[in-house]
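Not every chain of the complex is shown here; the ones you see sit where they belong.
A and B are the chain letters, set down in written order, and residue numbers restart from 1 in every chain.
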Amino acid sequence: VVVLYFARSAELAGVRTESISVPQQITALQLWEEIVRRHSRLTAIQDQVVFAVRQEYVLLGDQLLVLHSGDEVAIIPPISGG
Amino acid sequence: MNESKDEQKDFIKLDNEKLSTDEVSKLVISPCCGAMSLFVGTTRNNFDGKKVIHLEYEAYAPMAEAEIKKICRDIRQKWPSVKHIAVHHRLGLVPISEASVIIAISSPHRVESLDAVKYCINTLKATVPIWKKEIYEEEYSWKENKECFWANTEK
């Protein structure tokens, strides 16, 4: 999948976008743990972040994600538009 | 009147250009509408006593547009008489006193456009993936809308 980092998560990860390989079926929380393994500084925002999977919000919980190659998963720190 | 059967339109724009209230209001004006309400979010020169130099916005642009479209759909369900909706959000660097967001909504009578504009900005702050970085003289801060449910800010 393609992981997109925004705002503070991009600063912490030091990258804005990267491709990573993950199991096709994985819970949101497991995916987060996989991402934190690559970018440990992201633990700083662990409890105030959500995903957007194919542009739909997903909480970091036990929800099972079915991912396909090329799917976008975005790391969404607290938003502040407007 | 034929005019009132014209298609309702949503105008959504996210880019680095300076925003204009005249431009946005011209998009939504309609001869069958007696009311147009606008909200303009501008950059403030201070936060908690700190002097703000400027702001920088970034967006997950395709999703932000999709979320704004969802808000437009919600508005049309809640206030079916609403005619046109325009939501322009500026990205990148925004100097003090310039607009970061302009929302304009027209409707035949005023209550719908007034209430829909309020709903639109409140919901935008809660759901649209856009981020604001306030740049002070010697530091910066990523802001968090209090409407964002996964933020940890005291509410």
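Criterion: a residue touches a chain if its C-beta (ideal position, glycine included) is under 8 Å from a C-beta of that chain, and two chains touch if they have at least 3 such contacts.
Being a predicted model, the structure only gives us computed values, none of them experimental.
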{"item": "Protein chain stoichiometry for the whole structure, using the labels that appear", "value": "A x2, B x2"}
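Criterion: only the chains that are shown with their structure count from here on.
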{"item": "Rounded Å distance, chain A centre to chain B centre (Cα mean)", "value": "26"}
{"item": "Complex interface listing, chain B residues touching chain A", "value": "41, 57-60, 62-64, 66, 89, 100-101, 121, 124-133, 142-145, 148, 150-153"}
{"item": "Chain B partner contacts - residues on chain A that touch it in the complex", "value": "4, 6-8, 47-50, 52, 55, 59, 74, 76-82"}
